[in-house]
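For reference, the structure I am asking about is given below.
With one protein chain held back, the other chains of the complex are shown just where they sit.
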């Protein structure tokens, strides 16, 4: 068992998820990672944390599969001890797509991966945290949680709903010691696994050049704010914060 | 065929849906109603409109059933002519319910009845409207679309996401002549079929007394604003409006 | 005395103010106009309403002058009878202006013309309305009330604050029968006196052409929504609505 506690990360690709894991592991947390695909990438994340003296474990997990989230939570609790912080880092951004190009299946998948998956995590994990009197749930969100836009039918509906789910969870469980935080990442993250794959390597490089120095968000720096929020004193908790690069326009000016 | 056009109403109980139907029928629209249950109630709505000289038709329809919405739209178009206004009036409010009391099935049902059902309606109807260069989609929404709250896990996630879906539809289709409006009904409606059933007749009467005169929202008066918005000139369209009784606190003061 | 009541309009240029006046006068209201400059333009508005069979009066008034608003309200009440609807239509948009180019004087003037002037109107008028048990206050607002932006330091601070003042007035006086509505005009209005002057005639014409048919908001059509809101039943009042041309991007997508 870790002295600091256990940090579970749902959606630990090479971007925010992996860097939050690294940040928590550095402070003595055991970090339990999962991602949908890429066993080799997952192993690299776990190995890197261990090589730096940290404690980490990981599995591949399809968050839309029945019981997958539920079993992962139970297994981590049984193996590594109480989950003190959970980071929900699953997204369903797949680029802009008009109504005609958005199938019912895609609309449903976006909801299953983001809104329903968070609800399922809450159903299994929050009662355990409530019993222990404390626990933290950090939810990675995005621009589309603040407002819909052309091409964002599936994504905005899914994560816009998820934002209000976070508010509902906070309303019920904040007074019982559970810290829910909704973090709006309102800019492009320097993440080869998500944005890099979406754009392809060449366009990703061009985009990075176009944005200029620090115009892409550094996931290691984002992780600093996750860590800070997870360790706020309960008399001064953040429910919602935004994050964006200095040179980026906020969603309300974009 | 109606001179004014066809107004389709998804969710025509005795409250907002029925009164919007009556209002549009009075002006010469054919109104095509549907509701999930209560064939007798549906027939009464249709008969009342006809008795007043209007044109109406209606079917029972489970909006979560595969192809039900799609077939209804096509049938109405084929039988009565182009749908010029669609009123999406399906809700999934079922009272406050804590996380432990909210099942995965309930969470999914709320989403299917509100967010997915609107997406399905948009998928089948908006392309027809775009071809004709115009059309109106009015979406009845509620307090929980503005913010989550304790006991509103399923409802707020579903209709909060739907609000952003409306914004996405507006962003893509406003410039192509489709008027999407999201109407936040931020108060209790004097509606025996929904609130009346939720509370039971006795508590409903007590609640009405407690709120005082005009403290419950009159659905016939709400229908006036629906009718107004549907007939705004395209140089001055409303996307979002709120409605509440004079004596009620807005959601941001509640 | 007018059968319908008296509609006072603070800021009756050739755009929204004049058209709201015309709309109310057509229904039998006496309309009491004021504007800061252009006695000839004011006279034309009054004459046009009278020529159409309506009842109108008007004065020039600097809303930032001490007691000017207060005396105007009292004079209108004494001369024409109880003010049943007041339309606050003063703005302080003066185009984009960086921080260095915005003087303290300009910052203060924007606040005096919009936020303080509304407070002064409320101080003198609302107690009279409360005594009579009813009254309506419609406030014309703009994009910058929803969010700040580069070049909008003075304007956004002034009307952003005014929006919350409207919420405060609504919270205190809604339950006492006073209908406050905040109308966000989120697009450019076809108004020679304001936008026309800001851009100059040539750029105004070019801008109109660029926006295409109905891309500029028709103030006569905007007036329809003002009239509708002023006549909502008190069981279904709008506090906030937005208005924009079908082809315009909402502020949250712009």
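Worth pointing out:
Labels for the chains are A, B and C, by order of writing; each one numbers its residues from 1.
Heads up, the rule we're going with is that contacts are C-beta pairs under 8 Å (C-beta built on N, C-alpha and C of every residue); 3 or more make two chains touch, one makes a residue touch a chain.
Just so we're clear, the structure is a prediction, and the values are computed from it rather than from any experiment.
Touching the chain that is not shown, out of A:41, A:81 or A:174: A:174 (per the contact rule at the top). One of A:75, A:132 or A:249 touches the chain omitted from the figure, and that residue is A:249. Along subunit B, the points of touch with the absent chain fall at residues 146-147, 149-150, 251-254. In the full complex, subunit A makes contact with the omitted chain through residues 167, 170-171, 174-175, 177, 179, 190, 214-218, 221-222, 224-225, 228, 232-250, 252-253.
With the whole complex as reference, residues 98-100, 104, 107-108, 111, 115-116, 119-120, 122-123, 126-127, 144-145, 147-153, 156-173 of subunit C touch the missing chain.
Rule of thumb we're sticking to: only the chains that are shown with their structure count from here on.
A straight line joining the Cα centres of subunit A and subunit C is 45 Å long. Of all residues in subunit C, those that touch two or more other chains are 252-253.
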